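For this depiction, one protein chain was excluded, whereas all remaining protein chains were kept in their positions.
Order as written gives the chain letters A and B; numbering starts at 1 within each chain.
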Amino acid sequence: MARLTLPAQELMYRGHAACPGCGPALAMRLLLKGLGPRTVLSIPACCWTVIATPFPTTALGVAVLDNPIESTGASISGLRAAADALHLPDVTVVGFAGDGGTADIGLQALSGMLERRTDAIFVMYDNEGYMNTGVQRSGATPQGAWTTTTPVEGTRRGKREPKKEIMAIVLAHRPAYAATVNPAFPEDFVRKVETARDVRGPRFLHALAPCPPGWRFSSEETIDLGRLATETGLFPLYEVEEGVYRITRRAGTLKPVAEYVHRQGRFRHWTEEEVEELQAATRAGWERLLRREQETAPSLPPPTPPIGGTPAPA
Amino acid sequence: MREIRFHGRGGQGAVVASELLAQAAFLDGKEPQSFPFFGVERRGAPVTAYARIDDRPIGLRTSIVAPDVVVVLDPGLLGTTPVTDGLRPGGLLLVNSARPPERLAVPPGVYRATVDATAIAVEHGLGSRTMPIVNTTVLGALARASGVVSLEALQRAIDRYVPSRPRENRAAAADGFASVRLLDAVVPPERLAVPVAPGASPTIPEGPVATVPSRSIRTAAWRTLTPEIELARCTRCNFCWKYCPDDAIELDAQGFPRIVLDSCKGCGICAAVCPPRTIAMVGLEEAA
Partner (left out) sequence: MTREVLSGNAAQAYAVRLARAQVVSAYPITPQTTIVEQLSRFVADGTLDARFVEVESEHSALQVVVSASALGARSYTATSSQGLLLMHELLHWAAGLRAPIVMGVVNRAVAPPWNIGADHTDTISQRDTGWVQLYPESSQEVLDTVLQAFRLAELAEVRLPAMVNEDAFYLSHTVEPVDVPPAELVDRFLPPREGHAILRPGVVARLGSFTGPDHYVEFRHELARATDEVLRRLPEVEEEFRRLTGRTHGGALATYRTDDADAVLVTMGTMSTTARTVVDELRAAGRKVGLAKLRLFRPLPEEELRRLAGSVDRLGVVDRAFTFGASGPVAGEVRAALYAAPQRPRVDSFLAGIGGRDVTPGHVHRMFEELLGPDGAETVWEDLAPTEVGVHG
């Protein structure tokens, strides 16, 4: 057997009902590799409700509880309380919600869970819209993106408002651990999941999850687009533990955002000026993140391990 | 009353086809009805849509179980979906396929027709070879093969209701009408195809708890392209395994990848991420 850079264990089963090239499916596969079998997942209404396949089958090799779209934060508080009350050992409690079920309708329950310091992991898989219902805008849809409710027609040019910054909202609650993950960088993804698994207290993972039908790109490009999201600085990979920021992937120079934008049908209507605006905002965001890292660094910052260099037990 | 059932894949336009047929029938002065089956609708996943056409208002609001016409937008569905279930004697099976209609397996007493709608659609710039938008071409073929709607009404409906490329879609419908191959003879009883048996109904537990691993579900029917690995050039980097969203790649004892064809949906990620480019995505008819 060749050396694997990810755990061999497959807890997401084949046969699931995700679209070809589904980012959320790959995110789930990597997440469960990092979490292991003693995980209890709570999943609200989202793409994964359907992806996990109908009764009597399940695509998830762990214990799973369905919950309504808005209450994932509360559900994992309840699961944690029960696991503690029943003295169930080594249980990792995880909520896995889409961007709507996290940052829009699920925000109150998420805030409650973070504030009451539930010992659990909340994962937002961000496909930047209500994709299960057929591509409608969410608070996490990027500015200027086409969706069926933010058409490019008449006076409208896609979504008018900028993307909601869920990490900033989460970090305002001072979680024990928070990180961005991207399935295009699976070793970094799994390492952060393993880190999150072993930290106590409220933990949050923001997972980018490219959606071929929703973002209007061809299914084989999911990984390429994921890489570009990070390499352009649009979706930087970092983690925040006890308030200390650490960027986990540092490109020498950022790639132009145009490379990312021009490969997706949802941005097809964009002008050069719109691309330039995004470029400027992205650069500013990246610089802000660099400053954050410097400001919060302990006196001797730990060296950044190279991506893909963390071997995992096979 | 004529009952028509459409089989396609999510994203291919089966639902739009049945709606467009209803609009066209209305322009013919008929009383139409069209509705989709609301199930798991995923890009590539098999989907069903229905249409009824009559001279009088339709007094039914139920699924169509004994259609007069079955329209299959994707030949890849034939091996995995029981498309001819309930098809009435004297009815018609119309399939988007480059092959002659004699090759179609159908119940006795059924007429067969094929149209190479993929080639026609691509020729008119409707979709791509892997994701052709064949619905208007197939409707043109349906108009000719079944007579449930006139080509003229169909083209007026396209003008009114197809938002993008109405001219190309009109031309494609006309080409479908002109090139459909219809067999006059019905299939004799001895050539009866064995229908796919529906799965046994599971015992219902007291609470809604699902425990059967989904590995038993075949998602091969979603695929329009199949990855083929040239193992001689494989470096065993396992990128294909690492990035597969369907867990459809296994590594053997030596670390060489193998595609689990029952599960692969043909997304093409493995081919795209393979550093030495040893994976090719091959069309279904080429692969067969």
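Here is the rule we use: a contact is a pair of C-beta atoms (placed from the backbone, for glycine too) under 8 Å apart; a residue touches a chain by one contact, two chains touch by 3 or more.
Quick caveat: nothing in here was measured; it's all calculated off a predicted structure.
Undergrad: Can you list the shown chains that the hidden chain touches?
TA: Taking every chain of the complex into account, the missing one touches A, B.
Undergrad: Looking at the full complex, which residue from B:A98, B:A178, B:V209 or B:L231 touches the chain that isn't shown here?
TA: Of the candidates B:A98, B:A178, B:V209 or B:L231, B:V209 is in touch with the missing chain.
Undergrad: Pick out which of A:L6, A:L31, A:C47 or A:A83 touches the chain that's been left out of the picture.
TA: A:A83
Undergrad: Give the residue, chosen from A:L6, A:V50 or A:A145, that touches the chain omitted from the document.
TA: With A:L6, A:V50 or A:A145 as choices, the missing chain is touched by A:V50.
Undergrad: Under the stated touch rule, tell me which residues of chain A contact the chain that is not displayed.
TA: Touching the missing chain: residues 37-40, 42, 49-50, 52, 54-56, 58, 60-68, 70-71, 73-79, 81-86, 88, 90-91, 108-109, 111-112, 115-116.
Undergrad: Residue-wise, where is chain B in contact with the chain that is not depicted?
TA: Within chain B, the residues touching the omitted chain are 39, 201-202, 204, 206-211, 213.
As a working rule, only the chains that are shown with their structure count from here on.
Undergrad: Roughly how far is chain A from chain B, going centre to centre by Cα mean, in whole Å?
TA: Computed value for the inter-centroid distance: 33 Å.
Undergrad: Which bits of chain B are touching chain A when the two form their complex?
TA: These residues of chain B touch chain A: 10-11, 40, 42-45, 202, 208, 210-219, 222-223, 236-238, 242-248, 251, 253-255, 260, 263, 265-269, 271-273, 281.
Undergrad: Contact residues on chain A for chain B in the complex?
TA: 1-2, 4-6, 10, 12-23, 25-26, 29, 50, 52-59, 61, 183-184, 186, 212-213, 218-224
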